[in-house]
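Take a look at this one; I'll ask things after.
A single protein chain has been removed from this complex, and every other one stays in its place.
Letters A, B and C mark the chains in the order given here, with residues in each chain numbered from 1 onward.
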Amino acid sequence: MDRRGVPSGAPERMDNAMNKIRVGIINVTGYAGVELARILWQHPDVELVSVTGRSAAGKKLGEVFPHLACTGLTITAELEGRVDIVFSAMAHKASAEGIVPLLNKGIRVVDMSADFRLREAAWYPQWYDFDHPAPELLKKAVYGLPELHRDRIKKTELVANPGCYPTSAILGLAPLVKLGLVEPDVIVDSKSGTSGAGRTLTLPTHFAEASDNVRPYGLGGHRHLPEMSQELEALDPQKTVSVTFVPHVVPMTRGIVSTCYAKAKASKLTGGKEELDKIYYDFYRDEPFTRVMQQCPETKHTLGSNLCLLYPVIHQKTGRVVVVSCIDNLVKGAAGQAVQNMNIMFGFPETAGLEALPIYP
Amino acid sequence: MDRRGVPSGAPERMDNAMNKIRVGIINVTGYAGVELARILWQHPDVELVSVTGRSAAGKKLGEVFPHLACTGLTITAELEGRVDIVFSAMAHKASAEGIVPLLNKGIRVVDMSADFRLREAAWYPQWYDFDHPAPELLKKAVYGLPELHRDRIKKTELVANPGCYPTSAILGLAPLVKLGLVEPDVIVDSKSGTSGAGRTLTLPTHFAEASDNVRPYGLGGHRHLPEMSQELEALDPQKTVSVTFVPHVVPMTRGIVSTCYAKAKASKLTGGKEELDKIYYDFYRDEPFTRVMQQCPETKHTLGSNLCLLYPVIHQKTGRVVVVSCIDNLVKGAAGQAVQNMNIMFGFPETAGLEALPIYP
Amino acid sequence: MDRRGVPSGAPERMDNAMNKIRVGIINVTGYAGVELARILWQHPDVELVSVTGRSAAGKKLGEVFPHLACTGLTITAELEGRVDIVFSAMAHKASAEGIVPLLNKGIRVVDMSADFRLREAAWYPQWYDFDHPAPELLKKAVYGLPELHRDRIKKTELVANPGCYPTSAILGLAPLVKLGLVEPDVIVDSKSGTSGAGRTLTLPTHFAEASDNVRPYGLGGHRHLPEMSQELEALDPQKTVSVTFVPHVVPMTRGIVSTCYAKAKASKLTGGKEELDKIYYDFYRDEPFTRVMQQCPETKHTLGSNLCLLYPVIHQKTGRVVVVSCIDNLVKGAAGQAVQNMNIMFGFPETAGLEALPIYP
Partner (left out) sequence: MDRRGVPSGAPERMDNAMNKIRVGIINVTGYAGVELARILWQHPDVELVSVTGRSAAGKKLGEVFPHLACTGLTITAELEGRVDIVFSAMAHKASAEGIVPLLNKGIRVVDMSADFRLREAAWYPQWYDFDHPAPELLKKAVYGLPELHRDRIKKTELVANPGCYPTSAILGLAPLVKLGLVEPDVIVDSKSGTSGAGRTLTLPTHFAEASDNVRPYGLGGHRHLPEMSQELEALDPQKTVSVTFVPHVVPMTRGIVSTCYAKAKASKLTGGKEELDKIYYDFYRDEPFTRVMQQCPETKHTLGSNLCLLYPVIHQKTGRVVVVSCIDNLVKGAAGQAVQNMNIMFGFPETAGLEALPIYP
């Protein structure tokens, strides 16, 4: 233990080090990257051996992020040493380019970017303004939402870690869509903390602009929309789901609530709230992190945890189905889900490193 | 000018006092009441002569609310002196009971409570848990949304000042509904600052609970729902509008954004965004406070002002109509709109006392 | 009145336009500049005729700042038309350079930068890293704190508008220092909202970094320190005041509270709180904006107003004098005080355009 560091439990870790996998993070300096470092450092089956960053290369990780001083790691320009798996937190396009050589070396990858989330290469120019540099990998990559694709995640070398908004929306709507209970025309109204926009400085995330403010955006079409549509359509028996998605930024650091609206098909869900609850409980029965709640959740109930809290109801006056879905956007919406995917890929307990209870208040 | 007070411009006011109307506020100690005091004190055609409150009776207004120290007013248990108009910020039911004797004396009233907003007495037991004490007044009262009912407001003795959520939602949807452009099944997803819940202490508005949090609520049916339905149905050519309304509390003090979703009727709105804009501009052409925006507004753009900022769009992928509507819930959503109603009732310039530009940032 | 603008009361203004002075703002796009625009637009004796900005030149003011859409102004690269007074919100050094030609044309100037606040040219290289381009003007410039220098402000062509921290600290300590009541070794511990750091993007003012955080800074010496020292020393009979100043950024948009600590000289202030209050009341007796409070003020009590709220006490256990001083950093700490200075320079009522009560809550 170092006097300047959080007690690291280093001795115990050393004993197990030979059984641990070796992990690297590319571009540790964004919020997803630094959250990965926090979680992986505390993971019992992992040794975090290398973290990279461009502008901060050469600095100690603890110099840039004082809460990680105990790791003793130095940020390097390139990955160093042998690694079994890499988390890529690079920007779109750069990530796809950077991942190919890793896969060629037999290193498994969890990609935090959108570069392998969409199945059709043609969607990348349309939504992300670039031609996909490795379209052949799109078929191999697995969309890393364990609740839907656990079996495929077990066997893949490349996980496309889902976006934060899609995670909340898809988990919220999956039971309804998969069972063909609602009209294929849903609305997702999401409210997110500002950390979802990352650590890059922008005027809308300047404190004086974002505080005391709610800002709807992406009304012309947000990049997370095709991801939601793709996954929900794949679930739908008729493959026809249409999604209207409007995100909003609210003055908090972490958290997303997606309020999802759907219309029951004729003669469906006649059993009301009771039937709805049973459907959700059954659908997520064995899930370690996705919980159906008996009272309406709030984003605060997820802070720092990998939970997704769901609350389905039938609106009293209109009969419309409303599903509230809450996550911590940096955990279940990013780094936590990435670690959950890694756990599945390597056969670790799925909850390893992710047991932390939410921080409250 | 008093050394302890904001310069009051008192001398000038005295000169005009004979031309001014005399105003009272019942229950000045809530957020709507105190905001009324702030606005009315600065209103050129008004003399604020009496403010009441129960627990604070006997105290100086400036003792409870230091920013109003300059008024020199004392909170009393009952209205004192002659008044031409009273703003009632009493709780539901108490307000209806307290207003009747005022009307009988010929005093005009703007009621901040919901007691005269609903047209049907039968709805009060259902939504507000009380039998209406003055059902005969429900027909006389005018729902105080100037954009829809200006002519009737001019002639009434009793204005039912609209709720904050309904103000934002109705102004957002009125053009679509009145012109019969959308299916009569709309969704209103609202995000509000905590001041809408008032100054009464509750756990959900305790700072440590409300900060870093978004809290959906009212999923079982919020009291502002019948108000929205009533007004939108009245506008609709077929009188059949159904409203799904879900409010959320976000960690800011003031502001509401309502994101409204509707589906264009077949063969309607084929002109796209351009047609939509024209419809909104025309509908609100002469309105002093309701503005159609060319870029998406944020709640911060309304802080402290009586503005309602609207932004209608057609969602790229789904063709659904989305309308963003922003207000300051304590101004256009409460006290400011009440003063606007008073201005109309007394023939003052409609913007008198309400000219303040929004505070930014 | 334009349907897209806040009602401007334009007709009445036009009638008086010939009696109004013509005002320009250089660099309107920072928080001080845009707050000047808001206040000056509503000022009865002023016509805001020209606003400049570099990167935004050519845009409508309302395009960049929607709350100012009603002004109809366009941001230009250079001042346009005749102006009687200019508010310079340029950066340090650039402001001094830009102001000289204005003064040479006989245009009066209120400078929002620090370029004319310090009396000694030698301090600029030391604290601001540049050689002063117009040292001869330092003697002509008047430090624009009306409570201390009103008579000189009346006669000057060039006002150096005080910094936000110094305004709060100097007003808090002036009575004690001027009357020689305390040891000449004071501590100023200030807490500021983030808007004081301006609209320029920085990591510490990124929302996710600044929220849920208190950040002490400037421990190596903040640029507002020499300004405080200079003004307090000038007041001190012995000219020997030493100031320890530590600023902190707290997660709010506007507001500063400076908590000032001083030690009574032997045999001074033996009359306790009562004597202390009397000293402060007498010192600020005729001030329109600086108020001595009977209960401890909070920054919220000043929001949007030009008030400075003071609360002097004697600490129960130690006898140390503590003075709490609250302002809105963008009003009394910047734009409001600048307008107050203009009012004094032109013989307008000192409170003209500054009568707005604080916004609460």
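Please note the rule applied: a residue touches a chain if its C-beta (ideal position, glycine included) is under 8 Å from a C-beta of that chain, and two chains touch if they have at least 3 such contacts.
Computed from a predicted structure; not experimentally measured.
S.K.: Among A:Ile26, A:Leu102, A:Val241 or A:Leu307, which residue is in contact with the omitted chain in the full complex?
M.R.: Spelled out, the listed residue whose C-beta touches the missing chain is A:Leu307.
S.K.: Would you write out the residues of chain A that touch the absent chain, in ascending order?
M.R.: 1, 3-9, 31, 34-35, 38, 41-42, 63, 65-70, 195, 199, 211-212, 253-254, 281, 284-289, 291-295, 297, 301, 303-305, 307, 309, 350-351, 354-361
S.K.: So that we can see where the missing chain sits, which residues of chain C does it touch?
M.R.: So the residues of chain C touching the unseen chain are 185, 187, 189, 191, 193, 208-209, 211-217, 219-221, 225, 229, 242-244, 246, 248, 250-255, 257, 259, 261, 296, 298-300, 303, 311, 313, 315-318, 320, 322, 324, 361.
S.K.: In the full complex, which bits of chain B touch the chain not displayed? Write them out.
M.R.: Residues of chain B in touch with the missing chain: 31, 193-195, 199, 201-203, 205-208, 210-212, 251-253.
Keep this in mind: only the chains that are shown with their structure count from here on.
S.K.: Which chain has its C-alpha centroid farthest away from the centroid of chain B?
M.R.: Here the answer is chain A, farthest from chain B.
S.K.: Report, in whole Å, the distance between the mean C-alpha point of chain A and the mean C-alpha point of chain B.
M.R.: Computed from C-alpha means, the inter-chain centre distance equals 40 Å.
S.K.: Could you please state the distance in Å, as a whole number, between where the Cα atoms of chain B are centred and where those of chain C are centred?
M.R.: For chain B versus chain C, the centre distance works out to 34 Å.
S.K.: For chain C, which residues are shared contacts with two or more other chains?
M.R.: Where chain C meets two or more other chains at a single residue, that happens at 31, 195, 199, 211-212, 253.
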